[in-house]
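My questions all concern the structure below.
So, chain A:
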Amino acid sequence: MFIIDLIALFAIYLILNLSLNLQLGYAGIPNFGLVLAVTGGAFTVGWLPIRLCTWIFNIDSQLGGNIVKNNAIIVSQINRHIQSQPLIGLGVFILTLIVAMGVGGFLGFISSYPAIRLRADYLAITLLALGEVLSIIGRNYEPLVGGVIGIAVPDVWGWLGRDRFTLITVVLLAAAIGTFLFLEVLARSPLCRTFRAMRDNEVAASSMGKDVARIRLEVLVLGSMISGLAGALYAFYTCYVGPAVYGRLEWTFLPWLMVIFGGVGNNFGVALGTLVFITLRKLIVYYKYSFAFLPFDVVWLEYLLLGSMILLILIFRPSGILKEKPSQTMPQARLEKIVGEASRKESERQMESV
Partner candidate 1 sequence: MIDPTLMDSITYSSLLAVMTFGLSFVRRTTGVWNIAHASLVTIGAYVVFTCISFWGGSPYVCLPLAFILSAIIAVVEYISIIEPLRKRKASTTMMLVSTLAFDLMMLSVINIYADYLQDTFNFPSKNFLLRKLDFEFLGEPGIFWASVSLLIGFLMVLYAILNYTKIGVALKACVCNPMLASISGINVKYSNILSWLISGGLGGVAGGLLPLWVQGKPVLGDSLLAIMFCASIVGGVEEIYGTVLGGFLVGFTQILGTSALSLFLGPAVIPYKTIVPMIILILTLLFAPNGIAKVNWKKILTIAKFGGASKRKA
Partner candidate 2 sequence: MLSVTNLNSGYGKFHVLFDINIECGKSEIVSVIGPNGSGKTTLLNTIFGLADIFSGSIIFEGKKLNNMPPHEISKIGIAYLPQANNVFADLSVRENLLMAGYPLNSQELKSAMDDVFSIFPTLKSFLHRKAGTLSGGERQMLAIAMTLMRKPRLIMLDEPLSGLAPVICQKIIEKIVELRDKLGVGIVLVEQNAKKALDISDKTYLIVSGKNIFSGKPDELLRYGELVELYLGLKAEGK
């Protein structure tokens, strides 16, 4: 059970970190407002499925007419329906994910539009400042996700029966691997080379006709869509959405630490970093009671450890555990063949001139 939960958490965070790697590692955009898109995705899951299912199953809205106030009762009714209707559960799941990605992308767009021409660190802190907006709205506008208390989420996997967590985790892992493959393919594409060119030297890239601001925006939107996906998956996994859960610490800062630790610009490094941090975290929480003698919550020791690890990495190995690989424009074998032919021709020519 411990392992299952670890893998699930790993999968979710991997998706989020890959999104950050895309924005930061490949396109050089320091998105310190990652939490915004994540919150957006999660809030979509808090808002849409319950209303969708209420409509589909014709659940009696006579229950006070207020979905949010009665969400516990309504959701338990929905869950009972879903247990016998797997297709609807799956359908709601997928539809909500798509909407969540859309919401994430939209949030990415509007939060970065004013800041897109700014220099890296100004962009970073602007995104940081704006990242909180949705959380604040969520906390105060009850109809959205139940205000401070939060709201329950229909269990779209209810039909899976007893082995549900294993199967859910498999799905999550599949989603993570899918994202990973998608981004790896993207990393080898000419589009990604444009990103990197822009990251390394904006002036040169724009003098080559690349509209830097627009590209940045596109990357941010794509990245935010993926972040939204991660947030939505987490919300579905925990069957609960509340503004308190989606804070800057857990959903912006920790991903940054994981990505930097693993290696910015290297998806494998990111996977490694995610694995290490998630495992560490699960271990500390699991053995929390062994630390019960300490007069404070042991989770702070974890953050202390994390913080110092990152500082050490930044000072002694800033490229992370696994460095960024240069982009491959063609397969290695073909490259070697071309170089081999060229040097052979050159030595032939030299021999002739002698």
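FYI, a contact is a pair of C-beta atoms (placed from the backbone, for glycine too) under 8 Å apart; a residue touches a chain by one contact, two chains touch by 3 or more; residues count from 1.
If you want to know what made the cut, all candidates are chains of the complex that A comes from, given by their letters.
None of the values given here were measured: they were computed from a predicted structure.
Only one option in 1 or 2 touches chain A in this complex, and it is number 1. Of all residues in chain A, those touching candidate 1 in their complex are 24, 30, 32, 114-115, 117-122, 124-126, 128-133, 136-137, 139-140, 248-249, 253, 256-257, 260, 295-297, 300-301, 303-304, 306-308, 310-311, 314-315, 318.
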